[in-house]
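Okay, structure first, notes after.
Of the protein chains in this complex, one is absent; all others appear in place.
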Amino acid sequence: MKTLATHRRHPAAVIVAILVGLLVTGGLYTVVNSATQARSAEQDATQILNGKKLFLEGCSSCHGIAAQGTQNGPTLIGVGSAAVHFQVSTGRMPLANPGAQAPQKPREYSETDIAAMAAYVASLAPGPAIPTAADLDYSDADVAEGGELFRANCSQCHQAAGRGGALSNGKYAPNLMEATPQEIYEAMLTGPQNMPVFGDSTLPREDKQAIIAYVETLRASDDPGGWALGRFGPVTEGLFMWIGALLLVVACAIWIGAKVR
Amino acid sequence: MSTSQISPVEQKGAGVATYLDERVGSNGFLRRNLNKVFPDHWSFMLGEVALYSFIVVLLSGVYLTLFFKPSMVEVIYDGPYIPLKGVKMSEAYDSALNISFEVRGGLLMRQIHHWAALFFMTAIAVHMFRVFFTGAFRKPREMNWVVGVSLAMVALMAGFSGYSLPDDLLSGTGLRIAEGIVLSIPIIGTWASFLLFGGEFPGTDFISRLYGIHILLIPGILLALITVHLMMVWVQKHTQFPGPARTNNNVVGYPLMPIYMAKAGGFFFLVFGIIVIIAGLVQLNPIWIFGPYTPDQVSAGTQPDWYIGWLDGALRVMPNWEIQAFGYTLSLNILIPALVIPGIITTLLIAYPFIEAWASGDKREHHLLDRPRDAPTRTALGVMAITFYVLLWIGGGNDIIAVGFDLSINSVIWALRISLIVLPPIAFVITKRICLALQRRDREKLLHGRETGQIMRMPNGEFLEIHAPLNEEERAKIIAKPQVKPLPQPPETDSSGVRNPKLKKDKRRAKISQFLFGDTIAAPTGEEIAHADEHLAHEVIEDAPVMAEEEALQIAHDGSVLESPGTSGKS
Partner (left out) sequence: MSDSKDLTPASSGAPATTSDTQQALRPGAWPRAEVEHHLRRTDTDPRAQKRAVRQVSTMFLLSALMVVLFIVAFIAIPRDAVITLPYIGAIGALNAAMGVTFGLAIFLIGAGAVHWAKKLMSDVEVVQERHEMKTDADDTAVAADIYEVGKETSGFAKYPVIRRTMLLAMALVPIPFIVSLRDLWLTPPGVTTPSEELLVTLWKPGMRLVTDITYQPVRADDIPVGGLVNVVPADLPLVEEEEHNLNARAKAAAIVVRMTPDEIQSQQGEGWDYEGILAFSKICTHVGCPISLYQQRTHELLCPCHQSTFNLADSANVVFGPAARRMPQLPITVDDEGYLVAVSDFKEPVGPSFWELKESYS
C-alpha cells in the first residue's frame, strides 16, 4: 500500500492508469462481446435495465434523469435507437466540451453498452430504429440514381466528392469518407445535430441505399486523372499550381540562367 | 574561316534562304535579328512561361475541339462511367465525359489544356510582378505594360469561358453566379442577361455561344495582343539589371543565334514537358465527380479557378448593401465587388506607369532595371496591392479554410473584412521601411566594404573587424541606383512676378511626386566613394602584417582580403 501511495503522484501514473483501464475495458469487451452471441431475445428487459443504468451514469447530466432534456442537451424521448447508436458509436456522445458541434472521436462505450443504451432510449417512445442488415444491403441499389439523389440532397453540405464542408458559426458537415454505411443510414434517418432529417417516407429505404451505394463508389473509386489533391476542387488545384508547378518552372529558369563552372 | 565542309543539309538550307531572299529580301531581316542579344536572368523567363503555356493551350485546345460537342441538347449518358449511367445531361457534358473516359489520351489532353491555362495565368501574374517591381514599365515600355494588362484581363475571360464549357455542376454554378452579376447591372442588367442566355437562365443556347467566344474571339484577341507585346519587346530590346559593363545604352548577354535558340527554345520544351507530366500525374477538374449541371443542385466548396478566386472572394466578404429608390433596385452588394473593384484595380494598373512618369517629370528612356529596394514607394505600393489581392483570394476559399483550420466561417469573413482595410497599409509601411533599410545597408557596404567576420587585434590592443571591398558585381549594382528627385515646390510667381495660373495643380503634382520619390537614402557621391576606396585599400595593406600568424593564414585562404581593390575586380 505504501508503495502505491508514493508512486500515485508519479507523472507516469496517469498513463499507467489509462493503460490499465484500456486493457480492462478491452478485455471486458471481448468477454462481453462473445457473451452477447449467447443471448436471446428474452434478455431484452435486462438490456434495457443495463441501458438505463449506463444512461443515468453517462448521459443524464445533460439529457435529464428521464431523458426529458435539459438546458444542456435535447430530449431523447422519441429519437429512437438509431440516433443513440449513431451518436455514441461515432464518439460524438458523450460530449467532451461544449462547442459549435460535437466532433467525431474514439468511442467510449462498447458495442454492447451502446446497444443497451439504444434499447433503453427506444423503450421510452417509438423512434427510428437501428437499421437492420437488410436495410444496409445496398448491393442491388442503383448507383447512378444514388448519385442524383446525393447531388440533390447531400452535396450542398457534404460536397460533391463527400469531403464535407463548412456550415454557419464553426459548424461543419463531416467528411463522409470517414463514415460507415450504417452511420450514413442512421444520420439520414435521425438528423444528428444540425443535419436535417430525411425521413423514410420522403427518402425511402431504396433511395437511402442508393445514396450509400454512391458514397461507397466514391470512396472506392480511383482517380483516373492522377493525384486528386484531396478532391477539394479548385482551391487545392490552385495551391498546387502556385506551390508545386510554379516552383518546377522557376527551378528550370534558374538552371538556364545559372553560370556554369 | 568558313572553309569547313558544308553538309548537304546546310546546302539545302542555304538554297531556301536564297530563294526566300530573292522574293522577300529576308536576309536583311536575318542579318539584323539573328544575333540579337538578350540578357540572362531567370526572372526574364517568366513571360516566356506565359507564352509557351499559351502555345500549349492552343495545341491541346485544337485537339479537344475534335471531340467536344458544344450543345445543350439533352441526352442520356451511356458511357463506361457507371455512377452516371442513365443520367440525363447535356451533350456538352456527355462529350466531355467521353473525352475523359473513352478517348485514349483525351483525359490527358483535357488536363494538359486546363493545367496549361493555369500555368498561363500564373505566369502572367508573376511576370507582371517582375515587370512592376523592377520598373520595367518606364519609358519607352509604358505601352507594352498596357498591352500586358489587357492580355491579363482577356486571359481571365479565356479561362472563365473555358472552364464553363463542360456544363458540369461546378461550371454551371459559376455561370449562374455570372448571370446573377449581369442581372445586377443597372438599367440594362435583365436585358443583357436575356440576350446572353437567349432568354431565361440557363436556356439552351449559352454553351454554344460561349464556345464560339472561347475558341475564336478570345484566342484571336489574345494572339493579336501577344503579337504586339512580343514585337514591342523585340524592337525595344530587353531591359537588364545593372551590373559591370551594363549601361542604359547597351544590352549585355548572349546572342539569339545560337545561345537563345537553344536556351529559350529549350525552355519551351521544358515548360511543355512539365505541363504534360503534371497533366499525367495530377488530376484537375474531375467533372465526373461534380455531375451534370442542373440549376437546383450545388456542391459545398464551390469555387472558381484560382484567378477568378479574388472576384468570388470579393463577393463573399461584401456587406449586404442594396439600395431601393424610385421603384428601382441597385444591388451594391454585387456591383461593388464584381464590377467596381475590378474596374478600379484595372484602371490603376493601366495608369500606374503614366502616373509615375507624370509625377517624376522624367522623360528619359530606361533600359536598366531598378532593384525593388531602390524604388521604395513603388515597391511598397506593389506589396500593398498584392496584399489586398491575396486577401480577396483567401476570401474565395474561405469555406475550405474554415473547415481545414477548424474555424468559424463567420469569423473568417469578419477577419477578412477588417484585414482588407487594415493590412494593406501596414504592408505598405513595413515594405517601405525594409527597402530603406536595405538601401542604408548598401550605402554602408559601398563606403566601408563588406564585413568579413574576421576580427583583428591592433598593436595597441584594440579589436577591429576587417572590411573587404565589394566585388565588382555588387558595386555596380549599388552604384546604379537611380537618382530620381521629387519635383520641387512650384514657385508662386514666375520671374516677372506674374502669378502662376496652374499653382494649385502644380502643387498637387509636387505633393504626389514627393510621396513617390521623396523617401530615399542618399547615394554616396563619387568623391565619397573614392575616399572610401582609398581608405579601404589602406586598411587592408597596412593592417595585414600585424595580424597574428594563424589569422593571417585564414584570411589569406579567404582570398579576397589580401588583394587590393584594384586587382580584386576585373583586370
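By letter and in written order, the chains are A and B; residue numbering begins at 1 in each of them.
Please note the rule applied: contacts are C-beta pairs under 8 Å (C-beta built on N, C-alpha and C of every residue); 3 or more make two chains touch, one makes a residue touch a chain.
Predicted, not measured: the structure shown is a model, and the values here were computed from it.
When the full complex is taken into account, the listed residue touching the unshown chain is A:Ala228, out of A:Leu136, A:Ala161 or A:Ala228.
Considering A:Ser123, A:Gln156 or A:Asn175, the position touching the chain not shown turns out to be A:Gln156 (whole complex).
Here one chain is not drawn; of B:Thr134, B:Gln283, B:Gln439 or B:Ser513, the residue touching it is B:Gln283.
Set against the missing chain, the residues B:Ile181, B:Ile289, B:Ile308 or B:Leu420 yield one that touches it, B:Ile181. Those residues of subunit A that touch the chain absent from the view are 145, 148-149, 152-153, 156-157, 165, 167-169, 171, 173, 191, 193-199, 201-203, 207, 222-228, 252, 255-256, 259-261. Considering the complete assembly, subunit B touches the hidden chain via residues 1, 31, 34-37, 40, 72-74, 80, 101-102, 104-105, 107-108, 111, 140, 173, 176-177, 179-181, 183-191, 193-205, 235-237, 243-245, 248-255, 258-259, 262-263, 265-281, 283, 294-302, 312, 315-322, 324, 327-331, 333-334, 337, 365, 367, 398-399, 409-410, 413, 472, 569-571.
Convention: only the chains that are shown with their structure count from here on.
Centre to centre, using the average C-alpha position, subunit A and subunit B are separated by 46 Å. Within the complex formed with subunit A, the subunit B residues making contact are 40-46, 49, 82-87, 100-101, 107, 111, 115, 118-119, 122-123, 126, 169-170, 263, 266-267, 270-271, 274, 278-286, 289-291, 296-306, 309, 396-400, 402-403, 406-411. Residues of subunit A touching subunit B in their complex: 100, 143-148, 151-152, 155-161, 163-170, 172-173, 214, 217-218, 221, 223-229, 231-238, 240-242, 244-246, 248-250, 252-254, 256-258.
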